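The excerpt is restricted to a subset of chains, each kept in its original location.
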Amino acid sequence: MEFVEYLSSKAAQLYQTTAFPGMHVGNVAMIVIGLLFVYLAIAKHYEPLLLIPIGFGIVVGNIPVVEGMSLGVYDEGSVLRYLYFGVEKGVYPPLIFLGIGAMTDFSTMLSNPKLVLLGAAAQVGVFLTFLGALCLGFTPQEAGAVGIIGGADGPTAIFLSSKLAPSLLGAIAIAAYSYMALVPVIQPPIMYLLTSREERLIKMKRPRHVSRRERIIFPIAAFLICTLLAPGALVLIGMLFFGNLLKECTVTERLANTARTVFIDIVTILLGFCVGCSTSADHFLQPTSILIFVLGAVSFAVATGGGILFAKFMNLFLHEPINPLLGAAGVSAVPDSARVVHVIGLNEDPQNHLLMHAMAPNVAGVIGSAIAAGVLWSQLAM
Amino acid sequence: MISSFLHPLTLGISLNFSLEPLWHDTGIPLALMGMFIVFFALIFISMFISRLPHIMAVLDKYLPQAEQLLNPPKPREGEISDEVIAVIAAAVSEALGKPHRIIHTRELTSRDMAWPQQGRWQIQTSHIPQK
């Protein structure tokens, strides 16, 4: 009898060492969300390079841990905390921009200067969402970080959140990447709504040849223009064009190659996994998270609409009209939104290949949202 | 135990909607300023790009040799270089039974070009040192 009591007390003690006592329904919900991310990445090919690390990270971050152990991203001295440092201090995003710069070909943009403006127009999503978030009671700093979701640029969103609203970083990052993954679902209805069939059939001229020398000069000149006007974008824009210069200058091919392969891979693994780990239910399942998701969806929709409508506005003045579908590519989400434009163009006319043209507003959108982040940061930094 | 399990789901969402923050400096003025700077910067870039061909024409006049230097006839990464073609030809003849040994060849991808090897390459193409 005593032995049974002893055993049951031991069993109870054993149970306490497992993760079950600390498991709340919120953790279960988050684990399911994490698995959903993994499923979408594998089965639907939605941004797998990001959704797999984030999704598995969400699962890891929601295993409840024994009290007093230093395990999670918020525990002083834990391994995950050291890895999370690069997220928290905004170090990973510029390194990702370095790699993006080293893999981006700006030549379509160089042969289509007008299309650059579509990347500016799409930033209306950022600032309208910012205003909306203000109205909903977010502080200006938080509202800035929420608004940048509309920039459709994961690294930019993480960078600005780490500077302005660290407590919302997890929700903002997850929202940004979720909607970036859902670009092929969100954008098409808006694109069909705002364009007529005639507009969707507009064909663009073949881009002109861009010389090597132009491609070398561009990153330097664009860097100077952007950062002189918005010095707050220095780190993101600097790394982006530094990477691009490494790629284009022909004499640092090995550095560019490393930046766009293993270096960005390593940072992507760590960034995605740590962002996922930071979404433990007690930090993430807050009313604000839901608001952030709602505002993020609005932001994406407004940005898409803004780009399309601005293209139609430009057509009022242009001899050679722009296909307004290209405006949707002004939200960055490289290269997904460009791909969506291409597919919808092909739907209407199997000979209308818009991909190369769509890359121009697409990369302009990256620059545009980095500038927007720089302005928000410089005006709202405390 | 169930209440503790459900604990974090008791989310009381109370929406406070107010237009008042819009009129602060960090409201509409900031949003306008932001859009303005974004447009300004990208318009500048756009203008710069449209000017690029003219700038290039000027540069080509004063630094004509550079463009040529930047576009050497060496194979771009991914293309198959003459060297590789030679190797394949040798490999094929080897595979077809001719007893001719490949001594040493290298794939000239940039990844392989360690610095000392770049040195070796540059020595044949580089500037002559000034006396």
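Descriptive notes on the structure:
Labels for the chains are A and B, by order of writing; each one numbers its residues from 1.
Keep in mind that, in the parts below, a residue touches a chain if its C-beta (ideal position, glycine included) is under 8 Å from a C-beta of that chain, and two chains touch if they have at least 3 such contacts.
Keep in mind the model is a prediction, meaning the values are calculated, not measured.
Although just one copy of each chain is shown, the whole complex contains the chain kinds in the amounts A x3, B x3.
The rule is short, and it goes like this: only the chains that are shown with their structure count from here on.
With centres taken as mean Cα positions, subunit B sits 19 Å from subunit A.
Taken together, the subunit B residues at the contact with subunit A in this complex read 4-9, 11-19, 21-22, 24, 26-28, 30-35, 37-50, 52-53, 55-56, 59, 66-67, 70-71, 77, 110-111, 113. Residues 23-26, 29, 109-110, 113-114, 116-117, 119-120, 123-124, 126-128, 130-131, 134-137, 140, 211-214, 216-218, 221-222, 225-226, 229-230, 250, 253-254, 257, 281-282, 285-287, 290, 364, 367-368, 371-372, 375-376, 379-380 of subunit A are the ones touching subunit B in the complex.
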